[in-house]
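And then chain A:
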Amino acid sequence: MTGPSPFIRLEDVRKSFGAVRALQGVDLSCSAGECIGLVGHNGAGKSTLMNLLAGVFGAEGRMAIDGEDVGGRHTVASAQAQGIRCVFQELSLCPNLTVAENARVMHRALKGFGWRKRAGALITAKLDQVFPGHGIGASDIVGDLPIARRQMVEIARAFTVTDAPARLVILDEPTSSLDAHQASQLLAYVRRFVAEGGAVVLISHLLGEILAAADRVVVMKDGRVVAERPASEFTRSSLVAAMGTVAREEAEERAAVTGRRGGDAPTRVRARAAAGGVDLIAHRGEIVGLAGLGGQGQSEMLIRIFDAARRTVPGITVEGGSALVAGDRQTDGVFPLWSIAENITITSLNRLKRGILIDSGKTDAMAEDWKARIGIRTPDIHNPILSLSGGNQQKALFARALGSTAETVLMDDPMRGVDIGTKQEVYGMIRAEAERGRTFLWYTTEMDELKHCDHVYVFRDQRIVADLSRAELTEERVLHASFEEVA
Partner candidate 1 sequence: MRLTARQLRTLLPALSLVVLLAAIFYLQPRAMSYVGFNLMLNLAIPIALATVAQMCVITVNDLDLSIGTYVGFVACVGATLLSGGMGALPVVKELQASGALPATLPWIMQTPLVGVVALVFGIAVYAALGALIHWRNLPSIVVTLGMSFVWLGLSVLILPVPGGQAPAFLRSLMTLKPAYIPFPIIAAIVIAILANLLLMHTSYGAVLRGAGGNPKAIERAGWSLLKVKMTMFALAGFFGMLAGLSLVGLTTSGDANIALRYTLLSIAGVILGGGEFVGGRISPVGAVIGAVTLTLAGSFLSFMRISPDWQIGAQGAILIIVLAARTLIDRAERRR
Partner candidate 2 sequence: MTRLAGTVSLLALVAALGAGTALADTKDKKIALSNNYAGNSWRQAMLRSWDKVTKPAVEAGIVAAADPFTTAENQVTEQAAQIQNLVLQGYNAIVLNAASPDALNGAVKEACDAGVTVVSFDGIVTEPCAWRIAVDFKQMGKDEVLYLKDKIPAGGNVLEIRGLAGVFVDDEISKGIHEGVAENPQFKIVGSVHGDWDQAKAQAAVAGILPSLPDDIVAVVTQGGDGYGAAQAFKAAGRKMPTIIMGNRQDELAWWKEQKDANGYETMSVSIAPGVSTLAFWVAQQILDGKEVPKDLVVPFLRIDQGTLEKSLETTEKGGVANVEYSAEDAQKVVDAAKK
């Protein structure tokens, strides 16, 4: 790469969160006057990279701004002073403040008498520039705006300039809530901004956008940059191929294994996705995968199915009850102050009563039984649940679900942050339970886990867009279905 020295240069940057290696040696440079498209599957390391640039956390490796090594001195404040702005995927506006006040939060220079007026003028001008006809007032409370307008405010705010310049704007899935018209307005503005000498990093799973707006495309996979070429050299299918290269051979070798398909076994779950599309059908003894990019309606589907086992939900029928294994252990799963035994037996207490009281003998017996069957590593089931490692906590949650009478077990990306050994044990257990007639609905973002499923539904935009049998399942096909765009 020749020409002017880049604005930002990263060399061999590494970052780990516990056992998860999010970035495994990334080189990336970004110059004024270019738009970089950043693509990759969930968990490829895109967001980590972005937080790094924004100064949210540091990492190993070298990082230089304007040719000067900033090493460990890169913080949120210094990143802002250097003119690095981020539009994060989850909105970072304060919903209780007005549009103008949110602009103020970003700009320290907006203070003193009349700041509100100046902030309002600043953000309104930028909104007019990026999204003409936006219909947003500076004194509107952000929380009252529809999601698309909130995203517009957030994007416009990132491009506003006070005493701090806007030199590099990182947009993480900026169009996820915008309609086609607004998205095209944004992309047009990005081109103008770049033409005026700014730099943009555009992260999106809408490959059309990337190909249309970016000068250069960087493909990430498993914390590494696996391809980096001018956008003109990519086509949609070559991009998809670049994202899924490794998986291909594996998938072929696996294709020989035929998945069992329910056939004449009784149907346990039949559900229609929120936005229509193919029905989800799960039979007795099946392991059904829910795939696709994150946040495309898989978790919502599981929760609706879970609800349907208790009350009527239109479009969903469930036979034999259901139990849920949550992925976000800390918020949805464990009772942090309770013992392991209490955590395991909580859903089964109805069966463990003597009169109206809990029979501690029965609960202990059940907890001990599951401790042995599932291999929870603890000297005493009466220890607090938090004394267990993350993986073992997850096992306890599995024990809770499997120990219930529910015929269908719903799993909401349950293996997040679980070590590989535990994963293998749990996979085996799921298989065994399926043999006994239990049905599993398994949402996962990991390709490897989908291979344990009998067949896989791919979700996009709250609907099922593909139903792949085990034989058909390859990473490439899942990606294709996930990224397929409506023409």
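Brief remarks follow.
Just so we're on the same page, a contact is a pair of C-beta atoms (placed from the backbone, for glycine too) under 8 Å apart; a residue touches a chain by one contact, two chains touch by 3 or more; residues count from 1.
If you want to know what made the cut, all candidates are chains of the complex that A comes from, given by their letters.
It should be emphasised that the depicted structure is a prediction, and the values quoted were computed from it without experimental measurement.
Interface record for this complex: partner of chain A among candidates 1 or 2 is 1, by the touch criterion.
Within the complex formed with candidate 1, the residues of chain A that make contact are 54, 56, 75-77, 80, 86, 88, 91-97, 101-102, 104-106, 108, 110-112, 115-116, 141, 143-144.
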